[in-house]
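Taken from a larger complex, these chains appear in their original positions, while the remainder are omitted.
Order of writing sets the chain letters: A, B, C and D. Residues in each chain are counted from 1.
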Amino acid sequence: MNKQHIINNAEYFIHDEPYYEPSANEVDIFNSALAENIPVLLKGPTGCGKTRFMEYMSWYHKRPLITVSCHDDLSTSDLVGRYLIKDNSTVWQDGPLTTAVRNGCICYLDEIVEARKDTTVVIHPLCDDRRILPLEKLGELLPASPDFCLTMSYNPGYQSAVKDLKPSTRQRFISIDFSYPAENIEAAIVHQESKLSMQQCEHLVKLAHMTRNLVGNGLEEGASTRLLVHTAKLISRGFEANLACKCGVANAITDDEETKKLLHEMIDTVF
Amino acid sequence: MNKQHIINNAEYFIHDEPYYEPSANEVDIFNSALAENIPVLLKGPTGCGKTRFMEYMSWYHKRPLITVSCHDDLSTSDLVGRYLIKDNSTVWQDGPLTTAVRNGCICYLDEIVEARKDTTVVIHPLCDDRRILPLEKLGELLPASPDFCLTMSYNPGYQSAVKDLKPSTRQRFISIDFSYPAENIEAAIVHQESKLSMQQCEHLVKLAHMTRNLVGNGLEEGASTRLLVHTAKLISRGFEANLACKCGVANAITDDEETKKLLHEMIDTVF
Amino acid sequence: MNKQHIINNAEYFIHDEPYYEPSANEVDIFNSALAENIPVLLKGPTGCGKTRFMEYMSWYHKRPLITVSCHDDLSTSDLVGRYLIKDNSTVWQDGPLTTAVRNGCICYLDEIVEARKDTTVVIHPLCDDRRILPLEKLGELLPASPDFCLTMSYNPGYQSAVKDLKPSTRQRFISIDFSYPAENIEAAIVHQESKLSMQQCEHLVKLAHMTRNLVGNGLEEGASTRLLVHTAKLISRGFEANLACKCGVANAITDDEETKKLLHEMIDTVF
Amino acid sequence: MNKQHIINNAEYFIHDEPYYEPSANEVDIFNSALAENIPVLLKGPTGCGKTRFMEYMSWYHKRPLITVSCHDDLSTSDLVGRYLIKDNSTVWQDGPLTTAVRNGCICYLDEIVEARKDTTVVIHPLCDDRRILPLEKLGELLPASPDFCLTMSYNPGYQSAVKDLKPSTRQRFISIDFSYPAENIEAAIVHQESKLSMQQCEHLVKLAHMTRNLVGNGLEEGASTRLLVHTAKLISRGFEANLACKCGVANAITDDEETKKLLHEMIDTVF
């Protein structure tokens, strides 16, 4: 086997248990899908814990996790691999998907709808019972390692029609819907990550809910759990809560002057 | 002959008989077309068995099968081949179509309408009585091996006008129309693949029919047989059927909240 | 002279007389244009015999025929040639047009309107009395061999305005209009190619005429002679004519359910 | 001086006097502009003699003529030059414009409005009193040879607004307007080139005028002098004039069935 193909899996392993609070039965569903080699799609808003969930499952199953942030310019070659010139000869270098397929990693394609069509199509033969990756440039059919698992995610809230998944892609995945955690769980998460007092964390979660109710009325998306953690950390360092919320929540989620004013009034109510 | 041209056909052969339940006379038609060197077009919805049919025919005729998933960025070079630099010289590497033409394989172009115009045009001289592939970059006319056979597929249900095949391409193919299998056959397939009880499988097929009736009213496509198999596998592992259907069917085929609610109600009716 | 420039003309010669039934005086016009070095444009629907006509003329004049299927991505370099890297140096490789110009071949640009503007422009100096091909990348003006002849074709029936030829290109060609052969000639062609009984062939031609009358009312193009030959071959192998026509004619030319139903009714009338 | 820069001018010289009938004072204007180093723009319809005029002026002044047919994909590098890899090193190769600038040729940019903006901009420093060509990739300012002369042409009749020349380009050129030759001159040209009887040539010119009156009413452009010569040659070879006009004029300039019918009626009137 070519040396290029061996990765140092160590760096892709999650060594410490990530802090993760399950919301429903997402862990069970994922485990079953993994056992049955069924690809999984995670749907839900920004910063609600999809990435953390994948880290948790990777740690739990002790399988390396390879995450690819998808975008408009991600080509098939970026995923599958390409030839490089080394010492006057071409050497093949695996892309992250091929690395995952070959080494039995969990491959997580984040924000899959941002990717170009060729990216979504290249995973098709991996997602049915063939479980192969055609490496056309190598003229090779790579069978997936038994441990290989494919997951992908997107946020259905702000996808335009043109960026929808093709049915022929969708119908290869079962889907787990994510949402923001329940209020008490979310406050516990913010507290755990920022060490801010539980009471203050509850106020932050209350504020977050107010912003989430504005979605569609001037806001594209409400404050994520991640933003609450940022803000809580600023408060923990001694910043006034009102100011921290303006920097960490209001100004972070909108540029619109009227919406910003409304958010500032909400902050004044809570803190 | 150049070493680059010899493929290890072994990996393209289907060694075990794929499970395939014929719906009508598609096997006979395919056999006749194969004998007469007439290219074949398979039309039908996602996940209704077109790929499985090709695997079955490949196994039946003991001819290697080379499948290409077409997409927006698939170029002629991806199909036909390209020059690579090796040891300070350029070496030609056959693409999957050329490999199929040279070695007498069945070449299956999946979702052909996704391909760019140059892809569809490059097959023209292979699809009439010339049966040649012009390798322009080699300055060579490659005559097809007698065993070479060209098939392609697409889903007429969700093609936009701009993605229609050009008449000059269409008129080189006879067409076999595929649809979802009859209810009893579909239930048998799901049972065979998931080992779920026949009765449960019949319920799943009933649910699938309900979703297929929604096509055009909020759904782009109904649940495929493949999704039913996924869902059946989850139930087989002990998941509650109602929950499995929500993950494996409803949430997998729509992001629209209203349609999802309607599908959940259907699931509540069936399970 | 550089070795790269010598082609093995043998493979471009048509060795056996192609079966061709002239419809009008197209052979005479072509011969005169050839003698006068006037480029020729063939216009007509898909599969009515333009390519076969070119093969026949190539065989008749014993001049090699180089056919290029034009498409959106065909660049000037694809036609004229490009540099390749060989043993640390660049080597020029003629494209098919340059090969034809240098070796006195008939060059046939099929579906010229699909090509990009640069393709149509590069032929301009070959199409007036200069008869030269500027090889800009070689810094060379290549005079055409006396036997070189340029022809091109397109289907005026389904060209959009944007894909029209530029007047400065059109006005360098005389034009021969092709249409489907007369009924008795078309039946004879189908009979000759499929060995199906003359009577059955006449029925097929009758059906083809019915489809051609639908053009503009749901069909982009009627059934071509080539499709009739395909269908006749299926019937010859023992397939029921009605079924063969559905696969080989109706389903092959439309995806529209209503049009398909109408075509099936026509087939039921004829067979 | 680098060997790459020396061209064999011989092939760019016009050795025999081209047949050219002046229409007005275009020869005098061109000669004055040449003497004053003023760039010249030729405007006029397709096939009215602009290219022939350039060949005549090239022959008259015994200066080599380098013609570039412009198109959408013509890049600055195509005009100016590029680096090639030869024996593991890069070698610069002049493009046609640089060759002309260096060697004192007449450079003729045919259909300049088809070129991309970068093409038209690269000629700016050549078109004012600087008369230099910046070879940015060589880091060199190339002064034009005293004999270098720049001309360009386009057809104002069918340019869309988007393809107009930029004022900053236009205002560097004086303009000579071309039109079809006067009737008697055009008949003489057709006679001279085809050896068809003068009377027949006059009929052809009469027909051409009828088509030119249709411009804007179904025709984008009337029959050019070049098409008349083609048609006259067919008649000279013994073809019936009526048939030759249909192939060489009517079908060559339109695809529209109604316009074609009208043109055929015109032909029936004249011949």
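To be clear about the criterion, a contact is a pair of C-beta atoms (placed from the backbone, for glycine too) under 8 Å apart; a residue touches a chain by one contact, two chains touch by 3 or more.
No experiment lies behind these values; they were computed from the predicted model shown.
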| item | value |
| --- | --- |
| Total identical subunits in the assembly as filed, 4 in place | 6 |
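In this text, only the chains that are shown with their structure count from here on.
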| item | value |
| --- | --- |
| Chain B to chain D, fewest steps along touching chains | 2 |
| Chain C on chain D, rotation in degrees - Cα superposition, rounded to nearest 5 | 60 |
| Same-site or different-site touching of chain B by its copy chain C, using the half cut | different |
| Most distant chain from chain B by Cα centroid | D |
| Whole-Å separation of chain centres (CA-atom averages), chain B against chain C | 30 |
| Two or more partner chains touched - positions in chain D | none |
| Arrangement of touching chains [line / ring / star / complete / other] | line |
| Interchain contacts, given as pairs of chains that touch | A-B, B-C, C-D |
| Touching residues (chain side chain C, partner chain D) in the complex | 25, 28-29, 32-33, 35-36, 38, 41, 43, 75-76, 83, 85, 88-90, 116-118, 120-122, 124-125, 128, 134, 136-137, 139-141, 156, 159, 164, 167-168, 170-177 |
| Interface residues, chain D side, partner chain C - complex | 7, 11-12, 46-47, 51, 67-74, 78, 84-88, 93-96, 99, 110-111, 114, 155, 158, 220-221, 223-224, 226-227, 230-231, 233-234, 237, 239, 243, 247-248, 251-253, 255 |
